[in-house]
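All protein chains but one are shown at their positions in the complex.
Labels for the chains are A, B and C, by order of writing; each one numbers its residues from 1.
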């Protein structure tokens, strides 16, 4: 009856496959079709360019505050690429590329960050929640969706994203605990991009890794190189397969870096060194993937150039249509989608708005 | 660059010293003065008897709902007995004995559960928070007190209590994370009494132990036999010493059993078997401690009988004074201690109450 | 028709709806094996199994957050928060998500979610077990706040709440759980959400109340009638928000006087909205200041003194008399 160590069912593992120089670990390399690899590459590149363009639009005052994803392309795409369309995805607010991959039109992002509620529309058939800004809160929705999937005995899974900062919120742990208890098919993807606005990962929590937080709930947890799309994919595949076959939830800590601003309202120079950013630039997820694809004979510099041009066009077109749509602001729209049926008090308020607008119009007309 | 296990700084340990038959592990036995052992014994016995008396008072309608501690005497006393008077203690609502040990008058319990706000009074000099009913919420107060102690560089520690159910609340994890980040001198004592009202420990969380939840925050966590006062004391001593010397927080899972009702409003027959309760009765914390003390030559059956009589008298006296105090209900008291100074709107409301009371009195007087 | 108390009638509402619709699941602390600490979900687990009646871990935010996910997926969760005093752990989920996902997704998703919670005082309970904070939810756009006042309307409102496509907070005045019985028909009965009810016609004064305060309000009205011949018209709000003030306006345009009663603290409470609506729409009919009889703006006292804080028929009568005297 002495003092003794208790054996626990899980330990915390680390996984990396493709290093920052593009060298691959042959044993761990996932076996993916060439087209799929190229599709991933195209999406990553588009994600990067769209991000740049959005930053540009914001700087020109054509859209409002938004959160760039630069540097986190592999981290989110590698995970979401494992999902089937019928699966569910619950993003935070820095998953532009994951949402795009799932089918969200680029136009929606521009509308949304341009201040138009229409940008929040989730098209029929895309099983994704809209972005969620209150940190950590969405993780619980994923737990609930997982529980509902299990209740319905559907062969689906749900994947949710959140940041390193979110792991400090109670909702994160409550969600992990629920998913553990109900053995729900949930994949918790923590994009540890090293910063929560100005707070570095080391001050966010005393724990050595974020993945080990899964130990609290006896959920398998794994830390992956989040700038290595192959590792992220492999870890997510394992987790999704396990969840789909009834094996319950998994937490993935994807170690990556927010290479750009927190949001366009942020100035990282206040709190982090250029050196640190430089160091991470060497770990860029896109360049190492391009080396890999080139070595596989799937990609050439010329191919990249063509792709870049194609993407630029695609984005330009989207910006054009979005800006056209943004010319039309019908203020009455603010009363849409509040309840299934607008109650009398809200009908009266809408009428007041309409009267005010008419009055305003009259003043404008009268000069 | 393969897949590899990450080494973490802590593992989860189990500690037991005095088994249910009163057999002690000589190597681990803490070296405690005889009087102190006897003082612990007296307190445990008083805790048990007071609990029984309170249940009685409730059944007679003389007080309202309260939460019995039966079975958890060692679990809470072993921990709190390590504290210095200048240390802080933050209870949940099932720490009657811990509060009594710290100096809370028995009378206060009767007043409080009798519905008198006066029972909440924390006497000057006793550094304990009043009981906290919203599960898990108080754990954060302990984290804050620990941070304040550290800020003031005082040689104090803070100990907080909560149940197995509380580990599912986000506030628990947020508190552990804060204490970890700030390396605050906090001892988190989870009284795992196997039940959260009707929910058994196994359904509260998927994790094998509760102590392992500390791994999420890289805080040392230990599981102890909570019905073994020596083990609880030893674990708490280690934790308090570490905290006091700047070593930061510890979590202790004290494995015990709620032998009585959740509260007097509860009927455990709805959800648990008599067999289970029987099994735990054999592990009673008091009887095993009595065997230990007898074998040490510190206690005799006669001594126990005398003590029982003494305690009965003590309790009876307290019940008498408390009931006397409860005869006086001044309703105006409800406006006390809302703000340091009552604002005009509340003064007006109090005046209204006074007018109503006068009217009522008049009606009574007029028959 | 059977005579039922409100615990039984609410249980009936859930049982019958669950029989008809397998999207409905019950979740909360102790709602399964224990049948809820007030037994409102008693035996539902025997009828529908642990998949549909879930004893959840002790985490309110998780209960509501997970239920939001389930609702978005297509289920209709009926959650119990053990006491309304612990519902505040979930406001960030309600304010940020339950109330907004319809709007945020521009109609793709909606959140058919019911949150039941025993509320209010009068049962000699512990701290945090007696408060009335319906205002938090009534002031939050995108959610509905419903409070029944008896077994029959409780059952009918709960059925409507369960069928409602949007989130409904359903506070159950615990003081009337077992206070009285009413005939409750076996057949389906609903009451549309958002419609206060005229429960008694009168001509001298309008009394507006809801929940457990209906009892002292009716008592006061009886006594006023008997002792002073004062005829009170009485409105039971049933739905606090969105507030439809039409029936109140109509009544006051007839009586010219009104008294509003609630347990919730006075300031910034529900009474203020009702009185303001009257000012906005029936000002010229008002012959005297509208009065409110409410809980005080204090920390709810432990039970020995809770009566001092709670509106009772004496206070209500006094308010009516003052209204009529002026």
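Assume a residue touches a chain if its C-beta (ideal position, glycine included) is under 8 Å from a C-beta of that chain, and two chains touch if they have at least 3 such contacts.
None of the values given here were measured: they were computed from a predicted structure.
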(request) Mind giving the shown chains that are in contact with the missing chain? (result) A, B, C
(request) Consider the whole complex, including the chain that is not shown, and state which of A:30, A:134 or A:247 touches that chain. (result) A:134
(message) Given that one chain is not shown, which residue among C:202, C:265 or C:311 touches it?
(response) C:265
(request) Among C:56, C:130 or C:241, choose the residue that contacts the chain missing from this document, as touch is defined above. (result) C:241
(message) Can you say which of B:47, B:78, B:170 or B:268 touches the chain missing from this structure?
(response) B:170
(message) With the missing chain put back, one of C:39, C:124, C:139 or C:254 would touch it. Which one?
(response) C:139
(request) Decide which residue listed in B:137, B:193, B:207 or B:290 touches the omitted chain of the complex. (result) B:137
(request) Could I get the residues of chain A that touch the absent chain, sorted low to high? (result) 64-65, 112, 114-117, 119-120, 133-136, 165-166, 168-170, 196-199, 203-205, 263, 265-266, 270-271, 326, 329, 331-335, 337-338, 345-346, 349-350, 353, 356-357, 359-360, 363
(request) May I ask you to list the residues on chain C that touch the chain which is not drawn? (result) 85-86, 88-89, 91-92, 95-96, 99-100, 103-104, 127-128, 133, 135-136, 138-142, 241-243, 264-265, 267-273, 275-276, 279-280, 283-284, 286, 288-292, 296-299
(request) Can you list, in ascending order, the chain B residues touching the missing chain? (result) 88, 90, 117-118, 120-124, 129-130, 132-134, 137-149, 151-152, 158, 170-171, 174-175, 177-178, 181, 336-340, 343-346
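Keep in mind that, in the parts below, only the chains that are shown with their structure count from here on.
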(request) Determine, using the mean of C-alpha atoms as each chain's centre, which chain is farthest from chain A. (result) B
(request) With chain centres taken as the means of their Cα atoms, state the distance from chain B to chain C in Å. (result) 35
(message) Taking the mean of the C-alpha atoms as each chain's centre, how many Å separate chain A from chain C?
(response) 39
(request) Calculate how many whole Å lie between the centre of chain A and the centre of chain B, each centre taken as the average of the chain's C-alpha atoms. (result) 43
(request) At least two other chains touched by the same residue of chain C: list those residues. (result) 57, 59, 61-62
(message) Can you list every residue of chain B that touches 2 or more other chains, as numbers and ranges?
(response) 168-170, 203-205
